[in-house]
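Every protein chain of the complex appears in place save one, which is left out.
Order of writing sets the labels: A and B. Residues in every chain begin at 1.
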Amino acid sequence: MRYPKLAVALFLGAITLAAMSCGPAATPTPTLAPTPTPAPTATPTVPPAPTATPTATPILPTPTPTPTLKPGEPPKPTPTPTPTSPPVPTATPQPIATPTATPTARPIPTATATPTQVAVRPKGELKQAIQSFGHQHFDPVREERGNSSHYQAPIYDSLIGSNVDTGQMAPGIAERWEFLSDGLTWRFYVRKGMKWHNGDPVTANDVAFSMERFKEKGAIAGGDIRQYQVKSNVIDEYTVELKTNVVYTYFGSTMSRSVGDQGTIMPKKYIEAVGADKFAQEPVGNGPWKFKKSVSGVMVQFDAWDQHWLARPNYELYTLVLIPEESTRMAALRTGALGIAMIEPDSISETRSSGMRLITNRGTMQSTYYIWGTYDPRYKDGPLANVKVREALSLAINRPEIVKYVMEGEGAIPLPYGVFRYSLDIDLAKWEKWSQQAMGYDPARAKQLMAEAGYPNGFKLCYYNLALPGTSFQIRVGEATAGYWKAAGIDVDLRAIEWGLFSPMRREHDASSGAQKVLSGCISNMRSAGRPTTLTRSHDALTFTGSERVAGSPETMTAEAKEIDRLYKAAFAAIDPQERARKTDAALEYMNSLWLIAPVVEGANFWAVNPKLVGEFKGIPGRGELADISPLIPRPDQKAWK
Amino acid sequence: MVTGHERPVSRHTLRNLPWVPMLIMGAVVFLAIFAPWVVPHDPEAQSLPDRRMPPFWVESGSFRHVLGTDSLGRDILSRMFYGARITALVAAGALMLGGGIGLTLGILAGYLGGKVDALVMRAVDATMSFPTILFALVMAVALGPGLLTIIVALVVIVWASYARIMRADVLSVRHRDHVIAATAIGCSHFRIMVVHILPMVLNTFLVVLSLNAGQLILTEATLSFLGAGVPPDTPTWGAMVADGRRYVATAWWISVVPGIAITLVVLALNLFGDWLRDRLDPRLRGR
Partner (left out) sequence: MQRYIMRRALQGVVTLFAVTLFIFFFGRLIGNPLDLMLPDDATPEEFQHATEALGLDKPIHQQLYMFYVAALRGDLGRSVRYNRPVTQIFMERFPNTLRLAPVSMAIAFALAIPLGVLAAFFRGRLPDRLATLGAVLGMAIPHFWLGIVLIYLFAVTWDLLPPSGMGGPSHYVLPAATIGTGYAAGLMRLLRSSMLEVMGSDYVRTARSKGLKNSTVLLRHTMRNAVIPVFTLAGVLLAHAIAGALVTETVFAWPGVGRLTYEAVINRDYPLLQGVVMIAAIFVLVINLGVDVLYAYIDPRIRYT
């Protein structure tokens, strides 16, 4: 709207440049020319999406045995693998699972020089508004995932990437990886031929260096790397082994963008040359976008980089702007000042009615509730300590209505707590079935259960209604939940509280019982972030070692706490994927039966798109941000909305 | 054309009463008191399928929800009535408390002077040099959402200006003859302040009070907008406007209806305050 001349100039310039600089076979048309890969089967106007490349898209096989798993191999972990780290890379531990597809399926040619001369030049500006910039800091060790992904993920690649179609793991800096049979060591094969934005090659040394950075004192991100005392061992330029101190079968996954930011790899040579401060101001990564500039509290801007191994942006510029107020974001989108705007479910109806398009990143979170301190002596005889009452509470919630009206039809009935459609190590069919039954709306049965428990006329319930940062619709979910409970005859004392005040209350434990001082005997909203690693969130919430300790504290060792501890430990320690899946399902089953934590709705993150400025694309499941898909977002002239 | 500014005050008081503002305020007070008996629906009863229903005169609106419903399908009219009650409670509570503190400290500072005066005035300066809305925001966040929180936050905002105005007023009356006389015959400080000074400054107080009430209602709305207001299920007009702002383009009535109510009441309070000022305290006209 406001940049017509600029757009025309860029367009003409792009064509001229293409005509001048391309080789003999160059096609100066703005439509897609053949990519380096052999004859793409996709529709001609689609840019080379990673998944459009040969059929062997490296989707992470979940519980199914991987083809590389040798049948005759000793399947179970030997208790004493190799005590001292062997210097020979091909030592005893053998790969027991190769989560990636076979190396030959690698879509990207290793030679970079000529083929990456992209035939379609990026042009125009992709302008996207978000609600908060977090720290607006570009050193990955300084900030945990959350807002930072919006502006860090475009610049940096992760050791393991994520599959933009499924939300599961996919090759990243490591083109493949292996979990060795000692249960501790992960071997990563770094893709050859990758470059940092300053031209240096990406090597295994960068991986080792990044792990060390996460262990430095000032680091905020990288909790797992510190907790499991990860040691790195560079085998050669392109092979590196990372070893945890105890068995942590999810460690590999935590190196993926699908789970967090700890796998972010930083340039060793550059950081050592310029220092951390300069690095934070002029970051160098190897992602599809190059850092251009950052104005505090206003915007972050990136230039397209055409040397990325996977994705080459369709836009020349990628600008993230900060607009805190949602109504303003929506207005700016409609005027064409923006191409994409982050929205909450509140604005979905306006998005639809104003001709904008909606992108739903599904399964990014579950809005849940916790029942706190049921084992606290003060509340041990209260209604919430009765499992029938807890089940009744869940049955009294009309989840389909919440999905339809609060989430505007864009949410989903949840799977068990912390489980998503892309989760690893689960029997998805089983839990889909469970979800249909257990998450259904059955007020009659709820009434009956409450009567059986001795509360036919309800009881008084304190309920903390809150939203976690970034998903303010949880307030409405909470209000609706309270409404259903009131309708079931429960006298709900609804207490609104803000996350910043609520969160510390989780850590204020009573000295004798170990339960939460204030929260015990109450219910509160909580959230499970959408991550493929299944048990991690519920483990933190339910085991007595965490700070939430919903099932029991170290001081009050309930039978439930002990059983949960046993089940979780077994699942986490299972190195064989099939066994892990079985034990994960068992742990989930027990956890579900307690009704201490119940998901209310599977939430999503929403983006409104102005179809005049941005072409059609889909969001990444489980990922709130659009960073990883951003280089693949087409212009409207490449793929118009239907 | 331009006449002198002293207009003879009419003896026909009734005719000169500010009828419109008084009617508006009367209606609010009536609703505040009788809300439970006049509401058509339970203000907290949600019905998700009926959410964002327009008022009756808009297409697809119905008389079941005369002014439409909000984002959870709650009846706006009923929430407006209850909102009148809570809004009035918040504004009145904050005014009485904040005004009371300001009045007391102002009289103390103005009458006693010296160290008390210095102390109070430094506190006033400190409060007034603080960005007021930020002050309230910090308080509201620290205490967590709730009616009491809002009242406290608003008190923190208003007390200083009362203290300052009342002190100035006390300074102008404390050298009047009857005060000096009272001192001469040995009345206690307390007695002088309560019996001789308070009545003299009460007029100013009432005028400032009435002019300030509207301000408080707006501040309450602003705090709700900033996410530090009353709990979301509590119907205050300010919170309703803040909640409805997301639907300005699709369901305007959610914010416009309470917005109009706020505007009317603030308007009425101001006009009433103007009238009161003209009647009671011609000196304040310059303020």
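In this text, a contact is a pair of C-beta atoms (placed from the backbone, for glycine too) under 8 Å apart; a residue touches a chain by one contact, two chains touch by 3 or more.
Predicted, not measured: the structure shown is a model, and the values here were computed from it.
Within the full complex, the chain left out of the display contacts the shown chains A, B. Checked against the full complex, the one of A:Leu126, A:Met194, A:Ala219 or A:Ala561 touching the unshown chain is A:Ala219. When you scan B:Ala94, B:Val230 or B:Ile262 for touch with the missing chain, the hit is B:Ile262. Touch with the chain omitted from the figure is made, among A:Glu125, A:Glu316, A:Asp427 or A:Asp540, by A:Asp540.
When the missing chain is restored to the complex, the residue among B:Val29, B:Ala45, B:Ala123 or B:Leu206 that touches it is B:Ala123. Contact between chain A and the absent chain runs through residues 1-2, 134-137, 142-146, 217-220, 223, 226-227, 260, 280, 295-298, 321-325, 327-328, 331-332, 334-335, 337, 468-469, 499-501, 503-504, 507, 526-527, 529, 536-537, 540-541, 546-547.
The missing chain lies against chain B, touching residues 1-7, 122-123, 125-126, 128-134, 137-139, 141-142, 214, 218, 221-222, 225-227, 238, 241-242, 245, 248-249, 255, 259, 262-263, 266-267, 270-271, 274, 285-287.
Definition applied: only the chains that are shown with their structure count from here on.
Chain A and chain B have Cα centroids lying 47 Å from one another. By the touch criterion stated above, chain B contacts chain A in their complex at residues 44-46, 48-49, 51-52, 71-73, 141, 144-146, 227-228, 230-233, 245-250.
Remark: chain A residues 326-327, 330-331, 344, 346-347, 349-350, 353-354, 398, 401-402, 404-406, 465, 475-476, 479-480, 482-483, 486, 494-498, 500-501 touch chain B in the complex.
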